[in-house]
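Of the protein chains in this complex, one is absent; all others appear in place.
Moving on to chain A:
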Amino acid sequence: MAAHLKKRVYEEFTKVVQQQQEEVATKKLRLTKPSKSAALHVDLCKAACPADALQYLLQFARKPVEAESVEGVVRILLEHYYKETDPSVRLKIASLLGLLSKTAGFSPDCIIDDAINILQNEKSHQVLAQLLDTLLAIGTKLAENQAIQTRLVDVACKHLTDTSHGVRNKCLQLLGNLGSLEKSVTKDTEGLTARDVQKIIGDYFSDQDPRVRTAAIKAMLQLHERGLKLHQTVYNQACKLLSDDYEQVRSAAVQLIWVVSQLYPESIVPIPSSNEEIRLVDDAFGKICHMVSDGSWVVRVQAAKLLGSMEQVSSHFLEQTLDKKLMSDLRRKRTAHERAKELYSSGEFSSGRKWGDDAPKEEVDTGAVNLIESGACGAFVHGLEDEMYEVRIAAVEALCMLAQSSPAFAEKCLDFLVDMFNDEIEEVRLQSIHTMRKISNNITLREDQLDTVLAVLEDSSRDIREALHELLCCTNVSTKEGIHLALVELLKNLTKYPTDRDSIWKCLKFLGSRHPTLVLPLVPELLSTHPFFDTAEPDMDDPAYIAVLVLIFNAAKTCPTMPALFSDHTFRHYAYLRDSLSHLVPALRLPGRKLVSSALSPNIAPHEDPSQQFLQQSLERVYSLQHLDPQGAQELLEFTIRDLQRLGELQSELAGVADFSATYLRCQLLLIKALQEKLWNVAAPLYLKQSDLASAAAKQIMEETYKMEFMYSGVENKQVVIIHHMRLQAKALQLIVTARTTRGVDPLFGMCEKFLQEVDFFQRCFIADLPQLQDSFVDKLLDLMPRLMTSKPAEVVKILQTMLRQSAFLHLPLPEQIHKASATIIEPAGESDNPLRFTSGLVVALDVDATLEHVQDPQNTVKVQVLYPDGQAQMIHPKPADFRNPGPGRHRLITQVYLSHTAWTEPCQVEVRLLLAYSSTARIPKSPWIEGGEGPPQVDTSIEGAIPFSKPVKVYIMPKPARR
């Protein structure tokens, strides 16, 4: 909401008029159906009592009405409206009118006169309110018609004096939505239509009914959202509403104040009861801060949220929000935070506190203490210790936003954020850790703060720990003791929760590379080297030792003096780790290995271009394929595929592109191979067994094309065309193979028809792209389409066969950004020899933890598959809440999979893997043809197939027979 409103604030206040495109009149053939309006008319006439009529109307409302019959229906309804005496039926008719006027393709200006007319004669307040609602629907539909807008506004103004709050509410809503945006009031000669919408709405800020007051404020906000610049006078009116008795009024008023403060941040307002003046935004900030200690938590949440987006506030106001001005017995007291800071700066760390250590110091002048009207004073302190966690989260978010814009404030709010790490609700803890990470560029942690932060590493929640690791990745630490402390705590964490291994290593990697100079003096201690004695060589498989090495090696990258401190085995370990954990250990320039290092490290920067070039060249080479003999083409393809694969392994940035193109080439290779088969030359009956290869190739091409289409993110439309084209070829191949291997013509009929349908479908979907496919299979196929439609299956097959051979190899344009979706299952690790035992017939929960990369919309596409030894496969849909999003393009799936089976005699392994589900209609661009069709375009959510995209993991399970 806030962001939305804000966007409006910064938008220029101009009006954009969109010209409606004239619709091309299309001739449509329609079946004549029994007229809806007539049926309704009959029904309503039949109705003996109002209850019956109501029933008919209710039934009628359930069915949709076509655009062209709307008007008739409306007439019938209006006719009955005039006759009807029962208000409830009139109410229903009024609401139906509103619904009908929203029908697409129906222009409601013809019923507006009637609607206004019946409004004037209506007595029931409820019906009036409903009619106004209908008018609102009509008015929003005809937003371009100025005359109607003014007319409706007039109607609304007339009914504003109604005694019922419902009617007044609707009137205000109408004014807010339709009130003219021109600020200048056009004086009519009669002096009647001097409609300053803002003033009219403003008058209802003091209405007797709280609902109307709320509606008035909402209408004002609506005006603002539609682009009207609110007057500054609104501010004072809104301020008065802050002390309203009703929470919804206060909540809306807070919003309004915020809006005005963003519109006029720099104007000056007087402080009541003194002759000083302050900026409006500061004043508003103080007022909203005050609302953080409101009686209603709804208002508190609202206020806390809005505080975060007030960035123009003066810094001294901002800092006040964190200062509560403690006192004890009227003497000034320092906060625990201040004391901790002092303790730290005096060089004494973590001394035991004595009783009376917090004894208050200087006396406070009783006159100067301001207990309540101190505005911003301590707003965040209150917000952060609020009873409701919703308020606390909102306060943390606001802190985050303000701290991001003001480094000084960031430094100040640090202590409070650190304190939030101990909140009782995990969500709040997590939120505050994330916040801290976001502002971490602005801050450096003091040692005592770091200590508190690190204490949370022992938390039993994995989310908290991992968030903390992420935080440590980008924190600045000030001293070498701090680094040491962090390392010690991380190692403690590692022994307590060994599953955190990867996350901790990654954390240490960044910690090391950020603080090379702080790590340097620690190296001898960390590696436990001794100037005179050789120490025992540590165990290379110890995760803790690896963690230390990761820290050191990453620090050594920018600190050339460090390797001098390494002992011999460290170098050996380096070589090992550089190979096994290359993503964690950077390339170092080590004194002993000049050759290797010089070959590797200095070339990193200019290395990219050649590889990109290489990729381009090898692909271009392939496209000359057409001119080669089949044998040569095959060889060329094979070489290129091999090259691409190797390139993908070497250059992680190009892996996506290389894999993608390699897959495409492989499809082509398979196709060529299949067509090279001898079976085509020999009479059909002889080649039953050899046709295996061709049909397998067809099948594989299909699979690969699905992979290409759905497993890569960033695939554009032009690639999709090529992929579909390849698939079509595969289908053609399949058809030919079947035609060759099956006897009888009957099954072929169906297949042919299906294939032709596919071609038709392809043509419709990609009609815009067809020019690109010059000289291709499809191109030729479409030329021959009329002939194909009429010919027999055998003939079709023959044509297809020749065309397949003659068709050109299509150039696959490379997309800008392409990434292959991948998944790694971290847990279960699949190493356990202890079977998971459970009673057959009951379920066992298996924890699955996996990281997903470059998966779009994982909530809907990623599934877990469990394969039992008996071949039975089970697909599990994880809950959307099981997916977390730790970074762009990365997802984390932490879920539980329930396994069950009948009793086995022996423990056996089941396979768990992740699948990427797809449905081929999802990607197809919506062509106008589909949209213009009869029915609404069907959203096909069904899963058509699934591609496995992670390595399967084996889990040892043992269902025991149930004991009787």
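We take it that a contact is a pair of C-beta atoms (placed from the backbone, for glycine too) under 8 Å apart; a residue touches a chain by one contact, two chains touch by 3 or more; residues count from 1.
Rule of thumb we're sticking to: contacts and distances are computed from a predicted model.
According to its UniProt record, the chain left out of view corresponds to "Integrator complex subunit 11" among "pyruvate dehydrogenase (acetyl-transferring)", "Integrator complex subunit 11", "Dihydropyrimidinase-related protein 2-like isoform X2" or "MAK16 protein".
Per the touch definition above, the residue from A:459, A:500 or A:779 contacting the chain not shown is A:459. The chain that is not drawn here is touched, among residues A:46, A:496 or A:621, by A:496. Note on the undisplayed chain: of the listed residues A:154, A:319 or A:419, the one touching it is A:419. Touching the missing chain, out of A:64, A:105, A:272 or A:295, is residue A:295.
Although one chain is not drawn, its touching partners on chain A can still be listed: residues 161, 163, 206-208, 245, 293, 295, 324-330, 333, 335-337, 352-356, 366, 369-373, 378, 381, 384-389, 416, 419-420, 422-425, 452, 455, 458-461, 496.
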